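Removed from the display is one protein chain of the complex; every other protein chain stays in position.
Chain nomenclature is as follows: A, B and C, assigned in order of appearance, with residue numbering initiated at 1 for each chain independently.
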């Protein structure tokens, strides 16, 4: 402050904070920043210590922060979430890593009946600022239980916030904002996107880390690409597919707007409805089975709020009503570029 | 057979099989019939033996079938479902009672990753004909966790069938058909309707207890009351409310068709869409929170398949995005007659 | 009943026998030595108040003023004996039947009935009383308690060097709860983290209708062995013994020596709740047998024999319980349901679009009736 003449010009300063990162690297950096900021932020999970997690998202953190802050827990997901709730009652913000989506279910009871409801049950006296990180969704050729899209199973329950980044920038910002939020947040990491790279401005989020701003930001959708004919809504792993579809469609003369939802609870209905009203045609794309998925809620809400603007039914492209199939089938099970384009074509026939 | 001249006329015989029963009594009678029919049908649960269950649905069965067939289990829901899966692998059909809806969550992992997927995982070699009975939904002035509507949390998962009777007749028939079905069935009993009475023909179902017929029947919706202006879709506890609304509306000149869904997985989309196309106006009523509830899927499907027949948006009347509130609030939390009528009015404005 | 089964009374620590006579036990005596007649009178008073309040709540439920009541009749020694061993820096995680323990944590008993009247899901301020909310999902809180204990340790409240400042957690649950995965995971986490926590199992011999033999084939205390956790089995109707073993266990935990499991062997003299009917699954003879072991009577006999329960004291307690009963009735009946819109409060700590839009809709919806009304 005193040494003002040595300050570099603002633009350079901002530029210097931009780094190229993978999404995994961005989450790692975000965790590190949050832990440096607040000594009461802890990491808990299976194999997150010396190993750095099976996806290496916590790589190096055990070395730098020690086993007390990066805790390898017993192999028991209910135990992890349950003890983290107890620690939250003494002011610790635990960031839990569930090793794979398919292994969150032993903790379902703790999340649904305890974590989600404690604030309500206590009449607002207790807050549980927990973050549950879940590498989720498929596309990596894995064995059973390693490719599940679990968001709809939690979105129905009040008390939880659920978000999912689609870019390294969002991953970096949103993990820190999830930690800053006083509500429990499920942070769904599209594991197939872990190694995608992007520019990350590591400075921008700093001023948006108070509880209110952080919570608001992680609940907001973003128009990832503007367009006029069709709105394609995606989040997490399917945003990339949606953008690709927009590219291809534009070559065929159809202007696709891509909305990256970012948040599944709450849904940013104003942003979605605004786009739907403008285009009159909506396709929702997620990996989860369409039946009773997040796309159903979106279709219902868009129907309720933009009924007379719609030119075509809201279509959903997603997984099928089967268990996530064996790896050799997943390419065809998942909402592919072709299937998204097919849906875009179908809504364009009206 | 030899003594034909002593046979009463057919009509009397059928009449003699009609009895007035409560829904709880009908389920009890249905369980008894299934157990008499097949010695490999077992009941498992907490306090279902001498006590007869906290709702007395298994009353008398322990006395008549003994502790080996009506088993009081340890207090561990995951353990109950998990061991029942193992017993199913040796041909036993366990009918599990989960004491209250809110206590199913410790078993969520067993249901979602094991029970639902075993048939698929084994390439069809293993079938698990289990029934999970759950007294569900609210309206009885209970404390926390005793009034939950859990259907949407299971409907998203392939491999499970989910049904809910709204009348004693359906309760009697469907519990036996659920037991006869080779797939795992979640049988959701609207606990507030346990003591409602109705006529039950105890003979009719007998010829519909082979696997295919039973499975098809429990997956089918029923038009509970025909109408022409608005379709109100309900299931389980809300069917009565929907019928009351139809009564009131008819007094005001609006003809309401009530579809009793009966099945949540599968949804009987043909029946629903047929009605929606005819009336052009749909209201879905369930106790579960509307957000990401079964109504969302119905709205989405109706949108997809009857888009150009709809005169108004599909409206949903249900619980709010809060935990199920304390008992003194539930009357206003639940979809009341007034709220259903309000929705009927709203769709009628178009 | 096999001798080593979960319903045997083998290996129970006892310092007061059924007739109210002090039993000599050099191992446990030191932890009861501080129990002066004053302290015992206090225990008797708290047990008596607990029972009177319990009876009042039961009758309010019968009158339709409460939706449900969960009686702790017969478990007063287990609760007051252990609750009086809890100190300021400690933290208590009850299940849902620990009204006696609540009393020792200065919870205003009538206030606790908001939950049972259906006005809210919690009731008291857990932090102010170091007494967590009741948890109805069996066993779920055992993990919260373990995490809380791990955090106390982290905060330097254990083995701090000044024993008076050290704290620990005590977590209550029932015999039935021991079958839950969560409770066993709590034992795992507590053990490997050497957490300062006392697991206090009230084996009241029933999980609703199921006898403890449906949960275990060995005494429940033994569960701790599997996790390398020390354990004590105590006569749960002997308030002196319960107090002594809890003293020891809490000191052990506060001193950084890790978790302890206590099984207090007692009897649920009432039905499971006011919705239950115990006559369907147990005999009058069994109930009668346990009435003979009434924990309050037992302490009374002891104090009487010592000449330490003067009539004035009894009269004062009687007056106190009467006043509490009256205040309970009046308080409960005075409660109005809060405004409907409060139903949307505290779902989240920060605003959530879905809740906000539903709240707004509901407000408009309610208003519409008022408006209609005003036009009529």
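In this text, a residue touches a chain if its C-beta (ideal position, glycine included) is under 8 Å from a C-beta of that chain, and two chains touch if they have at least 3 such contacts.
In this text, all values refer to a predicted model and were calculated from it rather than measured experimentally.
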item	value
Among the chains presented, those that the missing one touches	A, B, C
From B:170, B:183, B:196 or B:257, residue that would touch the chain that is not displayed	B:183
Contact residue for the chain not shown (choose from C:44, C:172 or C:227)	C:227
Contact partner of the left-out chain, one of C:14, C:180 or C:204	C:180
Residue, one of B:58, B:265 or B:322, that touches the chain absent here	B:265
Those residues of chain B which, in the complete complex, touch the missing chain	68, 73-74, 76, 78-79, 81-92, 106, 109-110, 113-114, 117, 119-127, 158-159, 161, 181-183, 211-212, 215-216, 219, 265-270
Interface with the unshown chain - residue positions in chain C	4, 178-182, 184-185, 188, 191-192, 194, 213-218, 222-228
Interface with the undisplayed chain - residues on chain A	46-47, 49-52, 54, 72-76, 78-79, 102-103, 105-106, 141-145, 291, 320-323, 325-329, 332-333, 339, 342
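In this section, only the chains that are shown with their structure count from here on.
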item	value
Furthest chain, CA centroid comparison against chain A	C
Centre distance in Å when chain A and chain C are each reduced to the mean of their C-alpha atoms	41
Centre distance in Å when chain A and chain B are each reduced to the mean of their C-alpha atoms	34
Shared interface positions of chain B, touching two or more other chains	102, 105-106, 144-145, 291, 320-323
Overlap residues in chain C, where contacts from two or more other chains coincide	120-121, 137, 181-182, 347, 352, 354-355
